[in-house]
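Before I ask anything, let me first share the structure, which is written out below as structure tokens.
Note that this complex is displayed minus one protein chain, with the remaining chains in position.
== chain A ==
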Amino acid sequence: MDKVNVLIIEDTPAESNRLIKVLEANNYNVVAVATTFKDGLNFFYNQLIDIIIIDIFLNGNADGISFAETISLNPNGSKPFVFLTSSTDRKIFERAKLTQPFSYLMKPFNELEILYALEMALEKFYEQPDTFLGDQENTVVSKDYLFIKKGKSLKKVQLSQIIFIEVEEKYCNIITEKEKFVILISLTKILKLLDQSVFSRTHRNYIVNTAKIVEIVPADNLIVLSGNHKALLSDTYKSILKTIPTLK
């Protein structure tokens, strides 16, 4: 599991330092702190960023909103973001609200409020509400990552590193090359959110990353995966053989 990469756009060092302190204490990775709109864009396009904290007012202008507007222009390239503001001025909020999805954090804030705001921003951005906050689930699925709530903090796992997923009632065992852990998510939801061309269901309880398949042994109903992991293949899902021609 990796740390979540955060970009901070904030022109007041005292504020950004406080943010860095809180975030790092909660296992977030602060990639950079930008103090201007331009810097912010630079970092955003050149670094791997998972989430951005944007101060609405940069040097007295509402550049923070402009930044959000700019990155939202390309929906595929956009990332979740949280506005940071010290005023509840309605006009500013009305404008900020237009950059959907809209999450904000009011100054002064405490640790819990920051973490809550980040989680909300992720949920809203990936349109999977009530994931981190409810009792039932703890994982948000994006195009490339699983964002998993661990304690007060968030972690992420790259989807391409997952070898297979073993489902156990409400839990899913995620097996990557390096580690093995349990997440809370329903099978139907994860199946819906994962890329069907990469992940295939092979059994009532197994979802396999087809890129990691080493060998399929139909006789034993077995799929051998990289790292010598084995997954089951049931008759119902044998059609998978046709869709993976390269591994005959």
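One rule holds in what follows: contacts are C-beta pairs under 8 Å (C-beta built on N, C-alpha and C of every residue); 3 or more make two chains touch, one makes a residue touch a chain; residues count from 1.
Please note the rule applied: contacts and distances are computed from a predicted model.
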TODO: Select, from "histidine kinase", "Phosphate transport system permease protein", "Acetyl-coenzyme A carboxylase carboxyl transferase subunit alpha" or "Response regulator", the UniProt-recorded name of the complex's unshown chain.
DONE: "histidine kinase"
Task: Full-complex contact with the absent chain, from A:L48, A:L133, A:V182 or A:V217 - done: A:L133
Task: Absent-chain contact - pick from A:D2, A:D89 or A:D144 - done: A:D89
Open item on the list: Of the residues A:A25, A:L48, A:L112 or A:L241, I need the one that contacts the missing chain.
Closed with: A:L112
Open item on the list: What does the interface between chain A and the hidden chain look like in terms of residue numbers?
Closed with: 88-90, 92-94, 106, 110-113, 116, 133-135
